[in-house]
Structure formats: C-alpha cells, structure tokens
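With one protein chain removed, the remaining protein chains of the complex are shown where they sit.
Think of it as A and B in the order they're written, each chain with its own count starting at 1.
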Amino acid sequence: MAQITIKGVKKNYAKTAVIHGVDVNIEAGEFVVILGPSGCGKSTLLRMIAGLEEISGGEIAIDGTVVNQLEPRERGCAMVFQNYALYPHMTVRQNIGYSLKVAKLPKAERDARVMKVAQSVSLEPFLDRRPGELSGGQRQRVAMARAMVREPKVFLFDEPFSNLDAKLRVAMRAEVRRLHRDLGVTSVFVTHDQTEAMTLADKLIIMNAGNVEQIGKPTEVYNNPASRFVADFIGSPAMNLFEGEFDAEGQFMHGTGGKMNVSQLNGVRVPGRKVVLGVRPEGVRRTGADTHGAIPAVVDYVEELGASRLIHADANGSRIVALDNDTAEIKSGTPVHLSLADSALHLFSLEDGRRISH
Amino acid sequence: MIERSPFFDALTYAVMIIGLILVVIPFWVVIVAASQSLQEVSRVPISLLPSDQLWVNLSEAWARADLGPKMLNSFIVAIGVTIGKITLAAMSAFAIVFFSFKARMICFWLIFITLMLPLEVRIVPTYAIAANALLPFQVILDTFGISWLVQAVSGIQVSLNWNLLNSYTGLILPLVATATGTFLYRQFFMTIPDELAEASKMDGASAMEFFRDVLIPLSRTNMLALATIMFVGSWNQYLWPLLITTDRANFGTVVMQLKALIPAQNGTPDWNVTMAGALIIMLPPLLVVAFMQRWFVRGLISRDK
Partner (left out) sequence: MERRAVYRNKVLPWLLIGPQLLLVLVFFYWPTSQALYWAFTLEQPWGGGNLWAGLDNFLYIFRDDRYWGTVLRSGFYALAATGLSMLVALTLASFVDRALKGTKLFQSVFIWPYAIAAPAAGVAFRFIFSPEAGLVGAVNDIWPGIWDPATNGMHALAMVIVCHAWLGIGYNFVFFLAALQMIPRSINEAGAMDGARPFRRMFDLQLPLIAPTAFFLLIMNIISSFTDSFGLIDTMTEGGPIGQTEVMVYKIYVDGFKGLDYSGAAAQSIVLMLLVIGLTFVQFKWVERRVHYN
C-alpha cells in the first residue's frame, strides 16, 4: 500500500483549464472517494494518478516518488474501468492473468495467483468463460480480480458500478468494502453517487467544476459542509437552503417578507449581509404555534417514505421541507408551524458559497 | 496513444511515409510521365521530376483516343447506373422491409443471391442476353402457348426483340441489376423503428407518402454514400462495356480506350501520351473519392457488413 500526494495539480485541454489546482494527501491504506457531479473533473484526476492523462501542472507523488513522467505500468497502480474493459477474446482466466503474462511470470505461478484471486471474488466456476457469456456483476468482478491479481500499491476505481442495477450496486459495494478490509490497499474511488460515497469512504473529496470543495470524513462533510455546493450535494433528501439577509434586529428575512428567528446563530447575524441559511429536513420539526421561533407555513404536499414522511411546505414564498414521524393525515393547504433545531443550522455566503462559521 | 513512446512514434511515421510512397508512386509516375516529352520519357533511367509537356500530351491523348465522346459516354453510364441503382434499391428494400406479402422471403432471396456472383463470372451467358433481352419473355410466351393464341386470334405474330448491343440501356441496365444497393438500404431501413411508420399511419399517410416524406429524407446520407461508390464502380467498369459495344466509336467508354493508348509493339514508345490519357481517365473517380471521402468510406463499411 502506498501514500499518494497530490500537489497543485492542474489539467488543461488545449486552452481550457479543466482542473484548477488540487491539493490532496492520501494516507497509506486509506479508502478515498472522489465525489462530484458529471464533468467536475473527478475521472480526469483519477486518470492523472493512473498515468492515462498528462499532468498539465503540479505534481503527483506515490510513496514519495514523483510520478508525473512515469508510464502507467511503472506507477504500481491497478484500475477498474467503468465499462470493465475486459478483453473480449480472452477467457476470464486469461483476462485476469494478462498482466502477469506481460510481466513474464512462469505459468505455474500465474495460474496459482489467478486461482487465488478468482476464489476471493467467487469467480472460480467462470474461469474458462468469455466476458460475453457473463452477467454485468460477474464482469465487474473479473475487472476487480484483474486489478487485484497484480497486488498493486494503489487501486483506482473509475465509477465501476454505474452500469449495474441498484441491487447489484449495493452488493458490489459490500464486496469492495470487504476487500479493502482484507487487503488494506490504498484505494481511490470515483463516483457521482453520494450514497455510494458516504458508505465507502474513509475520506471524501468533493469536487465541483475542477475545484476541490471539501475534503473530510463522511460524517464531517455531512455535518459541517464547507460550502453551499457541498451542503446541497450531500444528503438525501437535500438540505433546505434559504437565500436572504439579516435585518436590524437579527431576524432572517427570506422569501416574500418571511422572517425567521434564528437566535442560535450568534455573532454572525450581520445586518444587510446576503447569506444562505441551511437546515436539513431532519432538523425541521412540526411544532405548536406558540413555540418560540415557530415558523408559520402552509403544506404543499406530503411525500410518504414508509417509516416517516417529508412535508413540503411554503413559508412566505420559500420552500421548506420537514421530516415528520407522525402518522396523522395532513392535507394539502393545512397551515402548520415548524421549528428549526438548534444544532442543525448552517450559514453560507451568498457570494462565494463558502461557510460562515459560528 | 497512451504513453510517451518517441521511438514507436518515429517508427509509426516511418511506416506511414513508406506506405505513402508505395501508394503514391503510380500516381506520381503517371503525372510525371504525362508531362514529359518523348525523349524524356524514353530515357533510361527516367527522370522522376515533372517536365513541361503536360498540355501537349493531354491534348494528344484526348485527340488520339477520341476521349471527348467517350468521357460523355462514361458520364452517362456512371450517372445512369448510380441513379438507377439508388432508385431501384430504395424501392425494393422498402417493399421487403415494410410490407408483408406472401412471396416476400422468396423475392428477398432471389435478389440477394445475385450478390454472390459479380458480372465477370457470368459474362458469357449475360452477353447472350444482350443480343435479345426479351428472349426469356418470348420463351415464356411460346412455352405457354400464348403467342400461338395471340396469333390465332389477331393474326399478330408475337416476336419480342430488344437488342441491347451498342446502346446506353445495354451499358446501364445489367449493371443496375445487382443487389448491393438493396442490401445497404435494407440494413438502414431495418434500423428505422416501427413506431415511426405507425405514427405516420396515425397521421393518415399512405405507404408511398411515408416513403417519400420520411424514409427518403432520412436516407440522404446513405444515398450519398451509395452514390459515390456506384459512381466510381460504374465508371471503372471494363469488361461489360467491352462486350456490349461493337461500335466502339460511338458507344465506347473512356476506360476502354486505355488499351488503345498503349504504344504499339513496333511503333513509337510514346508512353507520355499513354500516361496523359490515363491521367484524364483516372481523374473523375479519383476526385469523387478524394473529396467525398467521408461518405465514400461510410458507404463501403456499412454496405458489406
């Protein structure tokens, strides 16, 4: 397992800058997930680590050695591709063993290693089949086995599960977690699925439009999003975000004349400053009309989740979503009162989206 | 190209340059020789640099091989075959793909079996047909006693005769008869979703209106691709025009004249004129391939797959 240092890495295609300077430290044995929407540069960053893309600026070092000028095969990384990239004309056995064949390993040793890896991902019965005869999940495991058999310093995953159906995806996630637990190899995993990212990551790197928005543990990123983008991207259902500003009395003005009492936010209720107030649906509760700071709203519709429900309401022109565990029926149009939990409030600058600490 | 491999890159360029030389040499020789004088072209070893006699040689070749009328004939044939093939192929493929009629599969196979035999392989029998293209019908009428009947009833003797020798129809029709275009169209029509035709039905359109308003516009690129291949192929036909034209002066095509331009056994070795003639004759299809390359390649690949 290896440690990876990414310093000031940039990527340009012709004149367009696609990645604007990324700094990340990945510890040995860590499972890092790079998460972001399509086009944010996460796959590009991964491919720069792999050596499949030129590094336009900055440097990447694996175990202390700068790898910018090294070929893929010299870097000690193995990659699992999004569409598996299995060699269609070779059997599973030959696919897995190809890198060993290129490295001129004697046949006996090759076979032994292939067998061992095949067993660890339950591919033994399929060793003599061709990729065309396998299901999506099986092909994915062959792709992983191919990476594993090389016993690399780093595993790279490029959105490997996006072509699988939901149930299979969950199963493969468990598989990857188990393998990481057993083998402990440094892994960099790229995905656009935030649930996947949250469940797999030791450390999360959130990217957007070529920039790193935040690096941190999943719980950290969830509870203390560093920017509006992260706050909005992480968490399902999405965080409530209200654009507005504070008035002279420190009330939060939003929508069409609505006011919220957010006295919990001390020291940052600067009047006139344009901000975005964030609170997750689980931090919004139904309450009585006489509770201090209760926000009056009108129910728009209710989303049944089974064990709980989401109340979508309108509070003075601002949409607000509350998580509710009550079972009594609420009709659309019913007036309700909502309160915001103390600990669950976030404040971001409207201008640059960055977090305002409080 | 994934890694930096300067050595391999150099090798790549080297191979491509050698390939370029191999492919271009004949063209270069033709151009150079066509621009040289008799003395220059007879020099041993010959100079590979162009000279200044190009126009002289071109006019000489044009006159000697009577290329003017021949070029016209070639154009007529090439365009006739192209248009004929595209039209017929579209219609036949439309019928095969979008209609259900009892003899559909039989018709399909009847047409597609012809793909198996290019013209050169059946020259002798096809030539026999040229003398009287309506012979099969005459035979059918005779065999079934219909001609006897017609004669008995009306006194008219049924004698069908359509001589294709030395005619544009003779040059064009047999070349139109093959299934290559139909194959391409069929492949393409198969990719049109059923829903499109059904939507047009709901809109009240008839089959021919669907054909004209939906299918044909959608096949424009395919048509262009097919057209470029057909043009080049029919321009370059040699054997068939050779057989079917005894009156070479009026109906010969340009490609047939090449042989006539070769220096005679004991005559002047004026290869410069020969090459000039070759240059003129090569030019039209070469221009089509060079400028319509994208369509051309596309047509080639989708046609035979």
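The rule we apply is simple: a residue touches a chain if its C-beta (ideal position, glycine included) is under 8 Å from a C-beta of that chain, and two chains touch if they have at least 3 such contacts.
If you're wondering where the values come from, they're calculated on a predicted model, not measured in any experiment.
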{"item": "Selected residue (touches chain absent from view) among B:V29, B:L54, B:I76 or B:V150", "value": "B:V29"}
{"item": "Contact with the hidden chain (one of B:L49, B:M116 or B:V153)", "value": "B:M116"}
{"item": "Full-complex contact with the absent chain, from A:P72, A:P237 or A:G293", "value": "A:P72"}
{"item": "Contact footprint on subunit A, counting only the chain that is left out", "value": "50-52, 71-73, 77-79, 81-83, 85-89, 98-99, 102-103, 130, 132, 146, 150"}
{"item": "Residues belonging to subunit B that touch the chain removed from view", "value": "1-3, 5, 8-9, 11-13, 15-16, 19-20, 22-27, 29-30, 33, 41-46, 88-89, 91-92, 94-101, 104, 107-108, 110-111, 114-129, 133, 135-136, 173-174, 176-177, 179, 182, 190, 194, 197-198, 201, 207-208, 232, 235-239, 242-243, 255-256, 258-259, 261-262, 269, 271, 274-275, 278, 281-282, 285-286, 288-290, 293, 296-297, 300-301, 304-305"}
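Note that in this section only the chains that are shown with their structure count from here on.
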{"item": "Sites on subunit A touched by subunit B in the complex", "value": "51-52, 71-72"}
{"item": "Contact footprint of subunit A on subunit B as seen in their complex", "value": "2-4"}
